[in-house]
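The complex appears here minus one protein chain, its other protein chains still in place.
So, chain A:
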Amino acid sequence: MQSAAKTIELEDGWQRIQEEGIDRIIDYLETSNLSNFSKKQYSELYTIVYNMCTQRPPKNYSSQLYDRYSCSIKDYIQNHIRPRIINKSDIGLLTEIQVCWKNQQIMMKWMKNFFQYLDRHHVNQNSLPNLTIRGLSIFYGEVVTQCKSKIISAFIHALELDRNGEHIDRDLLKNVTDIFMKVGTIHKPNDPADFYNFLESSVLESTRNFYEAKSRVWITEDSCPDYLLKVERCLIEEMSRADHCLHPSSGQKIRSVFLDVMINIHETTILEKETGIAYLLNHHKTDDMHRLYRLTSELANGLQPIAQAVTKYIKEQGQGIIKQKLAKIAIDKKESPEDPEFVNAFMNAQEKFKSLISECFQNNSIFQRALNSAFEELVNQKIGKHGFSEILACYADRLLKKSSERLRDEVIEEELKKLLELFEHLADKDVFAEIYKNQLSKRLLNDTSASEDAEKSFISKMKMCCGASYTCKFEGMIMDLHLAQELDQAFKESRPDLPIDFSVQVLTNSHWPYYKNHNVILPVCFSDCIHVFNRYYAANTQHRVLTWTNCLGIVTLTGYFDQGQYDFICSTYQACVLYLFNDKSTYTYTEIKQVMNFDDETCKGVMKTFVFSKNKILEKTGEERKINETDSFSIRSNFKTNQKKVKLPLPSKEENYSREKVSEDRNLAIEAAVVRIMKSRKTIAHSNLVAEVAGMLSVFKPQVRDIKSRIENLISRDYIERDNEDANIYHYKA
């Protein structure tokens, strides 16, 4: 470079920079007419600076130029910016600040172009702030700090005008926000957002104050739905305002403050209004509830009180259904565990609540829990004489057995699904299982099951819910029946020569309910067949014990009367008694009892079906409506009916299930759980043991008292012992 040869003195150089550069920029900024810098002019100025900075000391003016750069900027601000804003306020101030900031940026851009060389060497070598930062910090010091609070209050005032519907220039506010963010790098280089926080916190505070005042008025004036509507509208506006005027990070904060003021603080009041949550629930105000959900779901504990109200509502509705049922019981006096209307009402209610929770509360888990806890309470109370388990089991029986009013398969499937949803809430699923088992047995043995597919589908549903151990017996029963049929077929083929048509169902004892077996005396033609089968079975199997459950047998018997012949379909016991009358036409009660080897209960039960039912085959002496031991029975030879086949009523059914059996099973289950835990733990504290046992048993909820008495039992049977020092600790005795 040629000019390098000629040394430039400080004042000479600076004069050129001032006149040809700085003054021209200021002129442009003030008047807006600029003949653009040509490349030549610009590079000339750059070269001057370059030269002045690269001359040998003492003619090296780097440091002086850096200082004069700062001074020029300060001068510009003092002469051209300060006066513009000094007496301004509100929107005027904001507008001016915006313009000044823009000018400052332009000023600095050009200045930086001229003085670039300083940044490269002088700034680096001396670890000084670079030109941009230097310029910005002068602006920060001379302008921003001076009128920070004025700007903030102007900003907030503008926001308030906007809230009140006076449209303001939102871009202007956004620009001020940007200035705060940019200047923040000067205020705290490590945390540039900190400076913006001054503005933000003021905005948040003013938002809080503004809506606090609003909410106070609205909460007293408006109904709950109206209030929510207003709140949501304001929220949308407020969010759009934040979006347009503030930094993106502020949106969420504004939202929290807003929801806190409008909803959180007043939540109880809102919910407890006459038009509050109870009203909304009772009047199915789906939209309003969904709105309520939207507004509260973000709050820390916003949903809890609503969920409580929902639980309460569901319980009330459920109790209403139960009350109706109880009223019906009181009127009818007769109480049957079979009440499809009641179960239907409950299932429909459950459906309704489920759709409520999905429509209004987006299936949020808090509300699912609310529904579950309400149903657990509802479903586990006694209703009259019967528990829910019993009522539900009877309903299942009704769906699964053959009947004249048979529903379509899909409907049954649907009903069973709903039933299972209620079933899931039962705390005494073991009672349900016990009844279900008895009923399934009846359906399978009496061939009254409507569809094996439906049976299997229901069993597999229970299995999904309670595990395989819950349903293995049910599955075993169905499996048994198939095997029994095959065996019976094979038997018949091997012995086509039996005197009567004789079928046998061989079942696995442990899968089926217990049936009390009387050692009755069978007619020879029956016992002969039994012997034949016994021999056949023994020859075809190994190590199997066969017991005959005669009380479950079904016999078809032909009777010849004066008026013709009839086929009677009856139980083995009934058939045996009728068979006796082949030998003699009259028997006393005692004779029958003796010949058959019946006990009184069975004997009376069987005899009743002959003399008190619609088809009276026998007539008896003595009291009319009661069977006494002194009565005697004889065939009504003039028996007549217009059916060829007569189905005799079976002796009256016993209870659906035995409570003793259930409690016995429970005791066993508790003891097994205790032993299992003790075996793995060896030593355990009482309270932990009780908790673990309760956790292990899923089919029913054991009472602490029951667990304790089982523990005591195991202590006295020397399975466990107490610790010598601490009686609350148990040891397992192997």
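Following the convention adopted for this analysis, contacts are C-beta pairs under 8 Å (C-beta built on N, C-alpha and C of every residue); 3 or more make two chains touch, one makes a residue touch a chain; residues count from 1.
One rule holds in what follows: contacts and distances are computed from a predicted model.
Student: What is the protein name, per UniProt, of the chain that does not appear here: "DNA replication complex GINS protein PSF2", "6-phosphofructo-2-kinase-domain-containing protein", "Cyclin-Q" or "Defective in cullin neddylation protein"?
Tutor: "Defective in cullin neddylation protein"
Student: Specify the residue from the set A:446, A:637 or A:728 that touches the hidden chain.
Tutor: Touches the omitted chain: A:728.
Student: Decide which residue listed in A:74, A:230, A:328 or A:708 touches the omitted chain of the complex.
Tutor: That would be A:708, which touches the missing chain.
Student: For review purposes, identify every residue of chain A that touches the missing chain, sorted by number.
Tutor: Those residues of chain A that touch the unshown chain are 686-687, 705, 708-709, 711-712, 715-716, 722, 727-728, 730.
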